[in-house]
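Removed: one protein chain of the complex. Kept in place: all other protein chains.
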């Protein structure tokens, strides 16, 4: 389908808005009628992504107050499209004019100029800005509510690695993971590692450089058989959604890349009866997905984020009109790393995909209650 | 869109057929009119994927002779849908009845039984078999021809790692990569490593176990600006396509996972003027993709394949009717590793995505002169 | 969506094949698993459309024997795509070369030549031939079975008007409509009128001219609430499907065009309690559709077919290379009217749309018990 700003089919959303335009918004189509949903349900997730909250994020300040423009009546979804919007307020657009001829390394500037003959809104990265993920989060908040209410599904993403520092959560319970991850600015449930990560971020921000990292995401209480073979396998749909998040450069499910150098006898997950008497597997190297279908085990995957492209240090680039190399300083207010704010975004995109597959597969009805 | 067996929008294909059914086929919709295409163009790519060719693959023998059923007239595409088919011949279906109650570890058996209430064609894995990738290759062969004829694009995939043995191609030219990779059974252009990989495969086949590996794929001569933000980013569409290949569990673009622990100042690719006077970058950590758009540098990514799930050794599984654990022996003819035969499949799926994006972006016209 | 040869979303089909190519086929995606379906179920509907059966149709003879290539196992649908095919046998392609420069009036020749730069398969009209509706019928036969088995829905189409002769069915019961319509070559349940229609067709065939007509279609036992506002209203989806049948030039639902000169007080259907105690309406001027949703009353619509474009009489046309006007004689074997053979085609396309909406609306489950 050629609708590049729409994702999903049965729980789908279309996003619009630019970093320095009037707003960022989404239109959700396919949310079942009868879901109890109100602005606070969305706001609480949106607040997790909000900029300007701490020393580890950009100092651009946006209130990001969600407004429901349609599709909800008497605090319930009606079955009609749900339009959700946040208005932009704290843009400083004069910063960006200078990049028209000197594309910033690591950003979309150059290919976007070529593709759109410079008609694109280049202010603040326009459509390529991480700001558009505010839309992803609004849609995801509805999906999270839907999946929790209907299927009891839970989503737990967190910062597993930041700037090369790796968390160890092996001795944490699910409850601790849930509780600890949002207790600190870097969204890492391993609290002592979180402290080190935060120090590193502060140090890099000082030197004008940036960091990448890895977000791990688990989905619990997943029904067996989500996924629509062959091209809407769970991995296919999830990876498509996750790679739409700016700065993502890799994804792996279950044992992923490390599984590729194991033997089959090591990597196959053997079936066992769980303590609740259900079908389970002893290990979960598949990440809860076989043949593109969920197995009922937790869906587990890891997402690699590159270091933020906006850095304050001097870089070399090409002047596109003179074809000479130039020095470039990128001013503005930047995230020294996008990873902490990406945690809820990964969770929300995952929820949107799962909601879509759950409705497609008949796991959630078109009209609730 | 809810067409789970269709991928793409402007160069799209729908696939059908099962491992032990009558045939495997595809219908391509959107191939521009006027492309010179005939059965040999498709056959030569299909032959690269064909089973039964060497000691490193399954001993199931299929001729896999492509037939063009529609959409081609006077050796040119007409603009109408192109149906391509290969007939199945060497099925041995009696092997599979026994797995109805004892799902094979690593396979789709269990979630498929639940999802379809056992109505699915379970023989040979049915729709979940690697055999359906014969369809992907037929569609891809058309895409490869289209992209070569119209844009001069080239696709070079090869086995980079197999069973933990890693190739080193640092001193090979593009021409050597192209030439060497298909010169050996494991499809690795580093010929001395290829020898070691082959030995390992033979050894594992002997012991009834299986191996995974990594396929690296590069696309050359890519126009600037392929990709449709935000949800048809090049990474989004490629990853969706690649994860539809059975046994894929990870993908990374450019510096990928390893880039996630670099600093921005190390990972950003600086713009320079190339020797041909064009815009280029000094490094290619982005894998040729920024903001989801191609930069004109080679598109580069790596794909992790799990070890083949079918192994000859004894495994434990659950009997779904008694809920008791059982021993299980999986007979049949299996690939000890899917990696070598997956090389052309990765290339073909990549070509399909690139053809789709090239048409959507207006890089290829609807009717070729 | 840009898949011009695919229709539907949840019960969708993709069609391929040309009039004088190797075959005509469809791939159905979305048929629920567990439907009992075998070749005879499809063949019996396909036989109603078959050419060469009587004096009122073309003398081209095709056996039109359906083959199920995929998606059915143990006489039940598996949930995988169902490929259905009929092979072409009785083509006489030499007839058509001459029209390359002198487009036939009423046919697609001229715009198709321009659109595809003459790459299209022009033999027998290629993709624009009525022959492709064999594919529509194969898909429709599956939809008819699905809707009958799951919802008890019935489809009754018949020739209401032919060459200006109008049937009167006011005193026929539903059972008589069903029984009588296929009892004669013109598919008109008003048997005395059918006789007159047949005579007219024979007379026109003799003089080399052709006739148009009107097909009326009713759908019974329709659940309340089919239709997906706003763009998949029942009228929207049905009209899209029906206008894909060659030679259709008009459609109206319920009182349609004649309703447009009534007052609201005459045209509104008042709600009453039916004899079975259900909600019904006194009249059915809406054709069973309000706000794009089914009301539970029969869905009723009329389809206008133009007279067949292929006539044996001398016509004037333009020679596209000289831009001079020429005489033209169109040889070949033609239907003097397409209306009788279109009756099952209308029924089948209607069934496909209804199956799609029924699945989308949750009226039919993804897996039948």
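For reference, chains read A, B and C in written order, and residue numbers begin at 1 within each chain.
In this section, a contact is a pair of C-beta atoms (placed from the backbone, for glycine too) under 8 Å apart; a residue touches a chain by one contact, two chains touch by 3 or more.
Quantities reported herein were computed from a predicted structural model and do not represent experimental measurements.
For the options C:77, C:218, C:232 or C:350, the residue in contact with the chain missing from this view is C:232. The omitted chain makes contact with just one of the residues C:248, C:346 or C:367: C:248. Interface note for the absent chain: among C:152, C:206, C:291 or C:331, the touching residue is C:291. Remark: the omitted chain is touched by one listed residue; of C:163, C:189, C:298 or C:344 this is C:163.
In the full complex, chain B touches the hidden chain at residues 1-3, 9, 80, 229, 361-362, 365-367.
Remark: the residues of chain A touching the chain excluded from display are 1-6, 9-10, 12, 14-18, 21-23, 25, 27, 29-30, 33-34, 69-71, 73, 76-83, 85, 115-117, 119-121, 123, 126-127, 367, 369.
With the whole complex as reference, residues 1-2, 4-7, 9-10, 15, 103, 105-108, 110-112, 114-115, 125, 127-128, 132, 161, 163-164, 204, 209-214, 224-225, 227-233, 235-237, 239-241, 243-244, 246, 248-257, 259-273, 277, 279, 281, 285-287, 290-296, 304-311, 313, 315-318, 320, 323-325, 360-361 of chain C touch the missing chain.
Criterion: only the chains that are shown with their structure count from here on.
Mean C-alpha position of chain A lies 46 Å from that of chain C.
Separating the CA-averaged centres of chain B and chain C is a span of 39 Å.
If you average the Cα atoms of chain A and of chain B, the two centres end up 26 Å apart. Among the residues of chain C, those touching two or more other chains are numbered 1-3, 9, 80, 367.
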